[in-house]
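A protein chain is absent from this complex, but the other protein chains hold their places.
Think of it as A, B, C and D in the order they're written, each chain with its own count starting at 1.
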Amino acid sequence: MQLAQVVGTVVATQKSQRLDGLKMLILRPFGLDGKLGSGYLVALDSVGAGPGEVVLYCTGSSARQTEATKDRPADAVIMAIVDTVEVGGDVKYQKGNKGAST
Amino acid sequence: MQLAQVVGTVVATQKSQRLDGLKMLILRPFGLDGKLGSGYLVALDSVGAGPGEVVLYCTGSSARQTEATKDRPADAVIMAIVDTVEVGGDVKYQKGNKGAST
Amino acid sequence: MQLAQVVGTVVATQKSQRLDGLKMLILRPFGLDGKLGSGYLVALDSVGAGPGEVVLYCTGSSARQTEATKDRPADAVIMAIVDTVEVGGDVKYQKGNKGAST
Amino acid sequence: MQLAQVVGTVVATQKSQRLDGLKMLILRPFGLDGKLGSGYLVALDSVGAGPGEVVLYCTGSSARQTEATKDRPADAVIMAIVDTVEVGGDVKYQKGNKGAST
Partner (left out) sequence: MQLAQVVGTVVATQKSQRLDGLKMLILRPFGLDGKLGSGYLVALDSVGAGPGEVVLYCTGSSARQTEATKDRPADAVIMAIVDTVEVGGDVKYQKGNKGAST
C-alpha cells in the first residue's frame, strides 16, 4: 500500500458497465518528506476522498476487496483517508494542517 | 490504473484460442503534461477504442474482470475511453481537442 | 518477499470497514549492507511487529493469506519478525544487536 | 502484455512436478524501434514458439489462463506468436522479414 494525494479526476462516458457509478481519481505519490513524487495513477474511490486529501490506496486483486469495487475491472482503490503519518516519532502529515485542503 | 494513448496494433494468427476475437492494441503512457512517456504495452480492448484515443487501462487479474476478457490469458485491458482529464482545476486533456484523432 | 524495517505508522479513521482493527505500519527497505533503501510502503501487521524491528513482508494477493488479512483490501502484509539474516556465511542482521530497537 | 523475442532456453530436471512437460524460454524485451531492450525473463510456452520469434507474453495470474499453464507455478506465459506490429501506420515488425529467424 502507498500514500498519495488526490490531485484530479478522470471522466469517461464510454466504458465498461462495471465501472458505472464509481469516481476515478488521479493520485500522485506522497513522499515522507511531504513532497509529491513524480508519476501518477488513477484509482477508484471507496471512501469519499476529495481533492487535496492524503489517502491510502492498494493495487492488484486487493483493490477488488472493498464493497464498492468487488468484481470491478480496476487495479487500484482508495480505501482510507489518512489522518496522521508518523515516522520515527515525527508527525510527517496531519490532516487539516498541511498538504491537504479539506 | 493508468492513462495511455492507443498508438498501434499487434496481429497474431498463431495464438491461444482464448485470445480469439479480441483486438490487441499498443498503448503508450499518457503524461499529465500531455506528452507520451517512454515504453509501451499491449492491451486487450473491451470498449472499441481506436488509434489516437486516450484510454484507461488496468493490469493484473483485474484485467479479466470485463465481460470481454473473462478467463483470458491477458494481463492488461482497456476499459474506458477518456473524455476529460482534470488536475488541480486545469483540463489536461479533452477528447476531440488535442492528443486524440477521433 | 522483501525485508524491511518498521519506521512509522499511518492512522486513518475514515476507511473501509474491512481495515478495522488492523495496524498500518510504514516500512523502509532493508538492504543487505545493513542500510535502509529509499522509498517506503505501508503494510498491515499480522505478527505484532513494532518500531525498529526488521520484518519480512509480502505483497499482492499473497498478502491476504494470513488469518488477520483474509479478504482485506490490502496488498502488503508483515508475516514475520526477522531474527537473523545470513548471506554468504556472514550474519548481516541479528535481532537485538543492530538496526533493531526492541 | 509485452512483446519479446525468444533468445534461449532454461533446462531443469529438479523442479516442481507441475512444471513437467513445459518448455521454459528466455525472452528479451522487444522495443518499438526494433531493438531488444535490456534484461530478460523466463516464460512458459503455450504456442510452440521458437528461437528468434517475436512473441506476446503476459504475467501474473493471467499466465495461468491457458490450457497448458492452468494451476502451474509460473508467472509468465507466451500466448501468441506475433505476425505484425504496426505503430502510427508504420509496420515495425513483420514475421519473416526482420528480427525473426524462422
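Operating definition for what follows: a contact is a pair of C-beta atoms (placed from the backbone, for glycine too) under 8 Å apart; a residue touches a chain by one contact, two chains touch by 3 or more.
Values in this document were obtained by computation on a predicted structure and should not be read as measured data.
J.: Would you mind listing the shown chains in contact with the chain that isn't displayed?
T.: When the full complex is considered, the omitted chain touches C, D.
J.: If the hidden chain were put back, which of D:32, D:49, D:63 or D:85 would touch it?
T.: D:63
J.: Could you list which residues of subunit D touch the chain missing from the display?
T.: With respect to the unshown chain, the touching residues of subunit D are 7-16, 18-19, 24, 26, 40-44, 59-61, 63-64, 71-76.
J.: Against the chain that's been left off, what residues of subunit C make contact? List them.
T.: 1-3, 32, 46-48, 56, 58-63, 65-67, 69, 77, 79-88, 92
Assume only the chains that are shown with their structure count from here on.
J.: Where the CA atoms of subunit A average out and where those of subunit D average out, how many Å apart are those spots?
T.: Computed from C-alpha means, the inter-chain centre distance equals 34 Å.
J.: Just the number, please: Cα centre separation of subunit A and subunit C in whole Å.
T.: From the centre of subunit A to the centre of subunit C is 21 Å.
J.: Where in subunit B do residues touch at least two different other chains?
T.: Touching at least two other chains: 59-61, 63.
J.: What are all the touching pairs of chains?
T.: Between chains, contact exists in these pairs: A-B, A-C, B-D.
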